[in-house]
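Every protein chain but one is kept in place in this view of the complex.
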Amino acid sequence: MSVYLASILTNMALISFLALSAYLVLVVGEISFGQQAFFGIGAYVTATATVIFDVPVGFALLLSALCAGLVALLLAALTLRLSGIYFAIASLCFAELFRLSLLQIRLPLEMDGRMTGPDGPEGFSNIRWIFDNNFEVVDFLSLTLACLGALLMLLFFVERTQIMFCARLVGKDNILAQSMGVRPNLYRMCFICASGFVAGFGGALFALFNTHIEPQMFGVMLGVHALAYSIIGGLGAPVGPLIGVAIDIGLLESIRGLSSYRMIVFGGLVAVLLIVFPEGLINPRFVNRVRSRTRPNV
Amino acid sequence: MFEFRKISIGFGGMNVLRDLSIQIRPGDRVGLTGGNGSGKSTLINIATGFLIPQSGQILLDGKLLTGMPAWQYAREGIRRSFQSVRLLPNVPLQDQFKAEVHDIKTLRSLLQESTLAKYLNQFPSEIPLPIQRKVEVVRALIANPRYLFLDEPCAGLTNSELTAFAVFLSNHVPVDCGLIVVEHRRDLINMVAKRLITLDSNAQDSQTSHA
Partner (left out) sequence: MEFLQTSIDGILFGSAYALLALGFSLIFGIMKRINLAYGSSLLLGSAIAVWVNEHIGLGALGLFLVTITAAALVNIYVERLCFCPHVGKTGVTASMIASFVIWMQLDEISSQLLPQRTHEFPGIEIGSLEIFNLYLRGDQILNLWVAIIAISALFLLLSCTRFGLLLRASADNAETAKLLGANLSRIGIVTFAIAGFLGGTSAFLILSSDGHVTPLFGLWSTFKGLVAMMLGGVGSLVGAVLGGLLLGFLEAHTTNLFGAEYRDITTFGILFLVLILRPGGLMGVAHYRTDRLAHERI
């Protein structure tokens, strides 16, 4: 496999984490413009852990996800009363506050003759884990795909549980949920926290892969893209967001001559698709119909 | 006993309910009626925790419920239906109950109403209205409620469908469950209710004779 192809696939896998993170929030009925902050938290925590504190990478990944998850829990707690555009903008503020704060944190360090450490707008360079451990791009792709695969399996199993049903109930009809004794705020907090965890994990891998991260990478547009993938792919199943990623980065990128106009085409395509599929391609109604057909007859 | 104690609420300067006190006992069959805007839906909303009264208390067996969130009312055993049918649009009928019951075998044994059985794989948009209304009631009954509030359950039903619905209620609502039905249509109230509360400027409580 060529390095170019492996790179593209790795990037697709990494952004899939972010798209799945947006998906988890969409499931409980909210649109979040702030998931990129959790991605960024994961990235910076892993960078700091592996470079400055020489933490073993597995531990660093989990720690990053945990930190991002806790921050997401904080956001969820603060925004319990908010919904719709209010929640969306609040999450956007939160994310921008994070990014802008990063610009102010300047703690450059020199290690092994190279400049590293979080240095405001210059970012955090020389995250050398893949070099120090002789990881080729293909190896990293395998690692990322393994993690993504594990996440998808987990989501696939959770999908069939009552937890997921109640979460979707809360997302679809809050009032109906309450009338059935389901506690909306609990599900909101859990799923937003989980979304932070997932995004943080993705961000951690991103930091290792990119070897250089800076605050500008975690701006609004990153979150908006991930959200778009999630929405067009569909909210019916965890594979939905991945399809959204595949359509943009996979399909459109691969059509020659189209790639510089990719965003123009993708944007228009999604808007048109939304007219026909307001809940995405792999939408809940479609998934439920397939499930009920394939179910052993009642 | 489920008690409304001196409940008052108003919107935009207009009093809707004023010092309303009602007591409902397990097994009661109550009909609630009144003109448009007399506060019937408001009463149900307050009784089920979706609206907080400006003064007064809601008590369940002496326990104060006022101010608790709606989901907690539901967990205490107070269930309701809504004026317009509220089923999950993207979910087939057998899954509409999933928040209460996850296992489909238990569900089937609980669903003795055979008219629902053939619709189990259908989506709400494919199910006729009388069945949808029954589903809402069944969904509430699966949770073994202590008090069930139905908000205009026969809106949109024909007279014969209404009669069938009344029979359905009589057969399936447990004896110890208190049933409160808000309905414009007198036929349903006459068939189901043993007690009638009329909301106007004062709540009038009267026994209806049951044919």
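We just call them A and B in the order they show up, numbering each chain from 1.
Methods note: a contact is a pair of C-beta atoms (placed from the backbone, for glycine too) under 8 Å apart; a residue touches a chain by one contact, two chains touch by 3 or more.
As the structure is a computational prediction, the values presented were derived from the model and not from experiment.
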Given A:A6, A:L103, A:V138 or A:A246, the one touching the chain that is not displayed: A:L103
Listed residues A:I89, A:M164, A:C190 or A:L258, member touching the removed chain: A:I89
Contact with the hidden chain (one of A:M221, A:I255 or A:V290): A:M221
Candidate in contact with the missing chain, chosen from A:A6, A:I31, A:C190 or A:V239: A:I31
Touching residues on chain A - with respect to the absent chain: 31, 78-79, 81-82, 84-86, 88-90, 93-94, 96-97, 100-101, 103-104, 174-175, 220-221, 224-225, 227-228, 231-232, 261, 263-264, 266-268, 270-272, 274-275, 278
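Following the convention adopted for this analysis, only the chains that are shown with their structure count from here on.
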Rounded Å distance between chain A and chain B, as computed from the means of their C-alpha atoms: 42
Residue ranges of chain B in contact with chain A within the complex: 48-50, 69-71, 74-75, 79-80, 82, 86, 88-92, 94-95, 98-100, 102, 104, 108, 117, 120-121, 123, 139, 143
Interfacial residue positions of chain A with respect to chain B in the complex: 161-162, 165-166, 169, 172-173, 175-184, 279, 283-285, 288-289, 292-293, 295, 298
